[in-house]
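All protein chains but one are shown at their positions in the complex.
Chain nomenclature is as follows: A and B, assigned in order of appearance, with residue numbering initiated at 1 for each chain independently.
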Amino acid sequence: MSKRIITLLTDFGDEGAYPGVMKGVILSVNPDCHIIDISHLVSPQNVEEAAFLLNNSCSYFPERSIHVVVVDPGVGSERKPILVETDKYWFVGPDNGVFSFVFLMEGFKKVWEITNKSYFLPEVSSTFHGRDIFSPVAAHLSLGVPAGKLGKEFKKFVVLKDLEPKLKAGVIKAKVIYIDHFGNLISNVSKDLFGRFVADKPFKISVGGKMLQKLSLSYADVRDGEVLALFGSSRWLEISVKNGNCQRELGFRRGAELDIIIAQ
Amino acid sequence: MSKRIITLLTDFGDEGAYPGVMKGVILSVNPDCHIIDISHLVSPQNVEEAAFLLNNSCSYFPERSIHVVVVDPGVGSERKPILVETDKYWFVGPDNGVFSFVFLMEGFKKVWEITNKSYFLPEVSSTFHGRDIFSPVAAHLSLGVPAGKLGKEFKKFVVLKDLEPKLKAGVIKAKVIYIDHFGNLISNVSKDLFGRFVADKPFKISVGGKMLQKLSLSYADVRDGEVLALFGSSRWLEISVKNGNCQRELGFRRGAELDIIIAQ
Partner (left out) sequence: MSKRIITLLTDFGDEGAYPGVMKGVILSVNPDCHIIDISHLVSPQNVEEAAFLLNNSCSYFPERSIHVVVVDPGVGSERKPILVETDKYWFVGPDNGVFSFVFLMEGFKKVWEITNKSYFLPEVSSTFHGRDIFSPVAAHLSLGVPAGKLGKEFKKFVVLKDLEPKLKAGVIKAKVIYIDHFGNLISNVSKDLFGRFVADKPFKISVGGKMLQKLSLSYADVRDGEVLALFGSSRWLEISVKNGNCQRELGFRRGAELDIIIAQ
């Protein structure tokens, strides 16, 4: 049987030793798992961004992968460590909304509060549960320890508010939820939602003073430097500048409003 | 037999999920390959820089490694996905010049246009062929699928212009092709080319208003803060400041001209 995969998504940064320490802890428990970094550069303490990146990446991994997410502003407080089981995957991290898209879009089978300290590091700090709780628990899970031994079932988990656009008098009120490395603005308008509400009606997209009247199918549809709207590779509506940086050239920030005005 | 190695060199950045997604796709096809990051921080859409970094790194890997390069400003256009076979390696990526040094310096046996959609992801986006075409194709190749099944032979591949210096009236007209993490300026003057044209003749190196009259053998040859020219670890002529940052201190940019004036 193939090695179990454990993915890591954190805001710990690449310049220090925190992600390496998590890997050392995991490999000390299960030397034969395969650890893959999603990213350690989630904006510090930005739970919504982590939820979004997890949603865009988790489904490309083989079944039985264990996705560990540690963006954890409440570390050391009462927030609970949790474990989520879906049809294909396991998810391990804090109960602060990082798994919102898993709950909203992927569906899930069961959620556990992680409580069994015998699967933690012997000494648990108040500031680094990624090392002391989430890494060893994920590693034990990868060895086949059943969820029921790691904790107890749990139903009142946190789901982030305002993740999804609102429909209001013929306008889809959306926002820029992520800006990628190329400066593309990625909105929270999914292809499904667009299809449901806009369908074949004429529409305009208003974002940061710009008004776009159509969707492009690829960058090749426009000229260098031109602004375009298209459904990107993750099926979210994106605003881009061809062979340019939309964020820099048009001065956008994450959270910027994006309205889709639908002709009635 | 040892696991097949797949290396990744892209401009996708480290802060998002794109490289992680490629790894998930590869491991879904071949859970037993070994994925190694070269870098995901090639300057956005800079094909020449990717070609240069590939040239400096690929030959240090074991035979049969598969090098995937995705710096792909033409994604979604007519540019073709290709596969290159050399004596030791396989290369997978867009036909836009990223493999120029492979064609010019390494030699190659055969090039294929990748055409067989049954080895792609079921749905191919217009913006992320790294995920939808190059990753699954590399993974199938690592499982032993023959190139002839992945596509058809192809001969009119792209080679970048102006990669190599020009010799003009006793002057080697070269350029700064890369600036590394330490601010060292790395030129496109190889040790071989220098040996061929300069040999034992006196010379001066003119770069950004500075005139250097000799080559150093190591940083230890000069004092802290001094500018020196030496052949670096990849056998390219480099301009450095000892224990300093040449780029920052002397205000250089990639593409800066560098002339080697040879006494006649």
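Some observations on this one:
We adopt the following convention: a residue touches a chain if its C-beta (ideal position, glycine included) is under 8 Å from a C-beta of that chain, and two chains touch if they have at least 3 such contacts.
No experiment lies behind these values; they were computed from the predicted model shown.
Annotation: of B:P62, B:G170 or B:P202, B:P62 touches the absent chain (contact as defined above).
When you scan A:G16, A:P202 or A:G255 for touch with the missing chain, the hit is A:G16. Subunit B residues in contact with the hidden partner, per the touch definition given at the top, are 2-3, 5, 7, 9, 14, 34, 36-42, 53-54, 56-57, 60-62, 65, 178, 180-182, 217-220, 230, 232-233, 243, 245.
The missing chain lies against subunit A, touching residues 11-18, 20-21, 23-25, 27-28, 31-32, 35, 44-45, 73-78, 125-128, 131-132.
The rule we apply is simple: only the chains that are shown with their structure count from here on.
Annotation: 31 Å between the Cα-based centres of subunit A and subunit B.
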